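Encoded as structure tokens, here's the structure I'll be asking about.
Yeah, one chain of the complex is gone here, protein chain that is, but the others are all in their spots.
On to subunit A.
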Amino acid sequence: MTTATKTIERVDPLETSPVLVGRPDDRALTDSLLEPVLGPTKKGWLVMLVLFGGGMAFWLLSLYMTLFVGIGVWGNNIPVAWAYDITNFVWWIGIGHAGTLISAILLLFQQKWRTSINRFAEAMTLFAVAMAGAYPVIHLGRPWLFWWLIPYPATTQLWPNFKSALPWDVFAISTYATVSFLFWYLGLIPDLATLRDAARTRAQRVVYGIMSFGWRGSARHWQHWRIGYLLMAGLSTPLVVSVHTIVSFDFAISQLPGWHTTIFPPYFVAGAIFSGFAMVMTLMIPARKVFKFEHVVTARHLDNMAKVILATGLMVTYGYVMEWFIAWYSGSEAEWFAFYNRVVGDYKLVYAMQIFCNVVAPQVFWVPALRRNVMVLFLVSVLVNFGMWAERFVIIAVTLTRDFIPGSWANYTPTWVDWGLLFGSMSTFAVLFLLFLRFLPAIPISEVKELRRELEHQDHHAAQGGQAVARGAHAERA
């Protein structure tokens, strides 16, 4: 433990700031990371719970109206049969993707900076997918018959049509929700055991004891667990790409100008990662402040996420440019009009918001000083969230307002129920997230301990072997 207290001067220019501040011992680390769960309820947390609880009530009221009156309470009509319902669905499911990406892809690439933020991001995935899943069900018109989409031997001998993108959606979303949950829970088991053992009341000990299934940190269990966890990450990686690709097929396999494009799958996936990272940032910045996670979620994490947002923002921009190019290059009048209408049509303000938030705003991340400014990071990530919602709205609703035949053109105006479903689902998401922060360890404790061991090992080598070894070790850390 002698190396634990020693700080070694870093001269590597690539190493801007550490992924873990200091070298706290295991007991101190556990105590600090479990404080949000085992400590007293924070006033700020309670205020936020009440606030978002009100929003959740609005959501429930909107759901009640939809279910008991019918979808006539929405602004949807022909030709705009899909509006806020599918916009919200695609937006939420996209937000979920960053969680899987941080967890799975960064785990496969052995990126050490993922360790502190993965659990947080996975929880965000679960709640976002839960919010997303509600919309396709309630937009069915008769949502209580949603199980007709599942293949089961009915007496009518009628099966779902597997040549349609909508049953693909059912399989993709339900698989994604299930696998995300299993991956998250598998990672949670060792920490639930830690919670059981650090519990201060008998009730906590019993509840976390049952949830951890009797985990006792056995070397045999760790061996299988590690491989299982890694494989689950390997499975989630193509899964996350396939899910948003399938969501984009809902549009791309139609013939509507503005939807019928081959760029949709990669463009949707990039947009999903873009909005997801922005949402992680939006949630992480206040949470690390309130729960004092600054030593494990460092400036380095925020800096890296800002770079991912910048990179995916550029990919999304490429998508916008390519859509325009193809609309022009195809020589299709209907296709060109669809894009012309986005810019100068009745919804031009939404389009302007999309371009400003998704293309212009993230460019500030080219400046390193701005990537380190928490206020700028927070502001831009919120803008990106709005921008991506605007993008989904432009693609879905604005496209539907103007199809091939001018006689069938009509605009769309949302009703209060539509707004209730949108803002209500944001509040419900926030409520779920607040409960997660209070009752489960938001930072993966066992992984941070393992990370600390590895970093200590490198420090040790650096101290012994001089600068050459140190550089090698640091290069590995990046």
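One rule holds in what follows: a contact is a pair of C-beta atoms (placed from the backbone, for glycine too) under 8 Å apart; a residue touches a chain by one contact, two chains touch by 3 or more; residues count from 1.
By our rule, contacts and distances are computed from a predicted model.
Enquirer: Can you pick, from "Sugar ABC transporter permease", "Sulfate adenylyltransferase subunit 2", "Quinol:cytochrome c oxidoreductase membrane protein" or "1,8-cineole 2-endo-monooxygenase", the UniProt name of the chain not shown?
Expert: Its record in UniProt gives the absent chain the protein name "Quinol:cytochrome c oxidoreductase membrane protein".
Enquirer: In the whole complex, not just what's shown, which of A:A81, A:L235, A:A334 or A:V374 touches the removed chain?
Expert: Touching the chain that is not displayed is residue A:L235.
Enquirer: Touch as defined at the start, partner being the missing chain; which of A:V50, A:L186 or A:V360 qualifies?
Expert: Hidden-chain contact among the options goes to A:L186.
Enquirer: From the list A:V47, A:L108, A:I210 or A:V321, pick the residue that touches the absent chain.
Expert: A:I210
Enquirer: Among A:F171, A:W336 or A:F378, single out the residue that touches the unshown chain.
Expert: In the full complex, the listed residue that touches the missing chain is A:F171.
Enquirer: Using the document's contact rule, name the residues of subunit A that touch the chain not shown here.
Expert: So the residues of subunit A touching the missing chain come out as 25-27, 30, 151, 157-164, 167-168, 171-172, 175, 178-179, 182-183, 185-186, 190, 193-194, 196-198, 209-210, 213-228, 231-232, 235, 238-239, 242, 246, 249, 445-447, 449-450, 453.
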